[in-house]
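Mind having a look at this structure? Questions to follow.
Complex shown without one protein chain; remaining protein chains in place.
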């Protein structure tokens, strides 16, 4: 199990490096990410590299048995670079070119930037490709910068030409007949810059798709340089989630050797753990059974609006184990040692400002051995027969469009479905592709707005073969270009769901309702006035459900739990108490139950086996106390576990 | 009675056009607005027109007896135009030139834009001036774009030179002695661009006046081209109301052959109908007895903040009849057929996404005949002996000025007075000119801030002759250049009102109070501490009331109702129940009572005659059920009405 975090030796003198290595060893750290923002330290003057300090750092780590995810530093070009190549500074939608002074201040479509990125990657690859500390490459950091400059406009046009072939096809796809936007020449096509009134939503959507692909190209260039320089070393980049991120991670997943994600939940209460569970299942959706890596998380802080919440004692370890439970190949943190200056000086760290005589560092010392004791589960698939769809282009399209309600939010709806299934006791996959649903008994599509004919056909076939589909409002309403399918909502799914929706009726207080006509389906729940609200349509061996409203948490949990039960999926435990997180991993005839009690009441787990964390036997009446975690290897597994010394 | 809406055949294939005509006929549609945003379809390449599709569309409509308000498409220049003439792209107050990608992206002061607008108008006028479908020209769409570019600055200077004659006069009018803003040369005068701190309010006010006049010039140019090309065809443009609209519609009204307004109320409850009534009475104030036209309204949506509210069944028809009641020559909608893409794809339509098998289309089918049965009232004046002033320059001046309270809002105050009079049972005119008040018993001036000496003199003469004036706080405080009149508020009206206001005292929670000294007037209502709040000043045969605060709805209704009664004005019905809208139209010895029940309780109308909508007789005990409407021709009218077949 990987354990460690971002390590920035360039901020410290060499005496600190030696202390760092000693502390890392004490804590059991086995992987650190080095060099993420070190460009100006590595290349202080254009073309003049300074690798001496990094040599020393890597050698010291290697000597201590600590391996390195070596980063390329391209997310933060040095001041000399921005000054020499001002065309690489990004331009906002209002045409204002940004200044350096932060990070991420680059235009990915600017040739000087791309060239410099390849060069520094090559320099690192050449020098360190064979270094014994090198465990993997981490390219860049949290790809996500959008630019609207003329170079970007030109690249956008090329992308559109490849996508659509002809201007006529573009005009059709973007419905440019509306508001006299028909293009007569490719040169007229622009990024969605600041304009007088509402923008064309198809243009906005495609610009995000383009940006994702353009960033992906930049990633691929570095990856290929590194692969050539250091064959066999895995290459990845760390994904980050958020409305502002113009990256369609589902398309990127196959391009990385290990799916790596950063996660900073946004609420301080129990929702943080539910959000983390969602992200973990999503990362697994991208990685498949190969496993993924929680590349960054905060040791001691949760950023909530206006306030950094400090994590309660033990919470860091519980969250780390929860990530491992859901398939992470370890737990990595931002960051090893807290900075004393710079923009993030109060970001938390395993070695905080207060130093090693601190609760956080003591917890860091304990976490390493705990993670190590779970190593045997690495590679064992997570058991999940229900899935929730998550589709970043749908999220973007819904954001770009003036919808009947401003509260429509694909991300929130996906999390809602995941939360309901989790509370019902099911471990879910979160999936970005509908290509192969064969392993699932139930699939929920929450506001999956953009649906192609092929996807609708695949869903129909899968339901006919016994699948249970649950689609919520707005799913399938639009085609891949965000054009509404006519004749009644939800367009592409009308026949499969056996309904025809005539009107949307957004309600006050973020409610949503619809006029749903039954066309084969039966109503299983109705609005107060008797109109259908939730419907079920039997199709072949399966059934297709439509949820035309936003259900309250409990009702949604009941509904999805019942559908999953009907589909023959079994919960890990039915309706576990609030805060109890349960995940089963299975490999062949071996299985492990991760049980983590984030809540406040003891829980009788009802499992039998051995707790990997302690080596203690677990019996059906064993109790999981509040704040505790167990990893129970089932009794049928006949492998010895070393008892942890008291 | 006109019935129809905006029709955008350029978004659809010709098969759809044929279906459209058939459906329009079925619904009784007799007028559609065509070509509003069709520039890129009409002139896909600079100077190369494509009229073939429009020929087909107009011929098809004509063959079906459907007439056309043919629009000039100048509100949305095509991409090729913006690219070829970047100087026509508007510039914001911060100096940023906007990009194309929406609509309304033009600078009205840019010569290439003005020339192109005249050319396309001429091309349309030449080709279709004699087309049998042509009922009227609709120039542009919702004029309202503001620009701050250098071309605009130059035009602004010319306008100021015409207005003030000399720099000295400008300096005096704008009080440039304040903050060292004295101009020494015309070249120094600029639009109110982004500056360091508070702007000069007189500059901001005059810039809005200039923008209105500049847009009006552009309208006039197109109108004159069309009149020359097609003598006898009426020309109009559609007005839209809102804080952001830099158009003084009262000045425009005499330049259009038919006052046409767009209306999208902003609240979903009963306030929507009260807002619609205000706008209708305002449109009539601009049109006079000649009648006006509700050019655009939404068939099925009310845009409220964050949410589109769908109209309840029957509400579309009630609102259409309410517009006709108040003088509209029909009811037109945006739009005929819902778009499948573009920025407004969820805007409602008579033919919605769901198609013709829909509540909305069924209501559309019923509305045509209903409107047709009201045709005999067309041209009959609305009976109104009370009026509320509405003065867009005062609204602008109050917005531009740092007032003692940020809650002062001329538009809201005008609506408040209108609502109070309506609830008291009176039909009001809403008037933008004080030139001739002879037809009114009562006139309310709500926060009419800018008042000239001549206007004050006219008001004084009218009150002396028997008029009842009700002025609310801030009315008359400033002269036409937004300079405060000294010696005590409310400056120009002090003598007429018989009061002298020493201080304003804005209160928390948006309240307002004043220190009012009586100087001839008597107090009719006082603040808690005994100071005068509402006063009355007898002047000759009339009286002048001053309301120094914001009254609650009920108190305001009582006050205005009592003043109107004293003035001898009669309500249609005193204090009708909530939601019951009543308007009387009178022509010679004929009269009609429009009665519309938007509320929830049956109403015994107390009228006698025949209901035009059904042909049924109406007796004094006839009841108007909730949701229903009647148009009762009074018994003294001896005209036969055909009974509607059941």
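Chains: A and B, in written order; residue numbering restarts at 1 for each.
As a convention for this text, a residue touches a chain if its C-beta (ideal position, glycine included) is under 8 Å from a C-beta of that chain, and two chains touch if they have at least 3 such contacts.
Given the structure is predicted, the values throughout are model-derived calculations rather than measurements.
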item: Omitted-chain contact residue, chosen from B:361, B:462 or B:504; value: B:504
item: Full-complex contact with the absent chain, from B:12, B:53 or B:183; value: B:183
item: Residue in contact with the excluded chain [from B:113, B:159, B:174 or B:448]; value: B:174
item: Candidates A:145, A:535, A:597 or A:622 - the one touching the absent chain; value: A:145
item: Those residues of chain B which, in the complete complex, touch the missing chain; value: 94-96, 174-185, 187-190, 192-203, 401-407, 481-489, 500-508, 515
item: Residues of chain A in contact with the chain not shown; value: 8, 10-11, 37-41, 44-45, 73, 76-80, 82-83, 90, 96-105, 145, 300-301, 306-310, 338-346, 352-355, 357-360
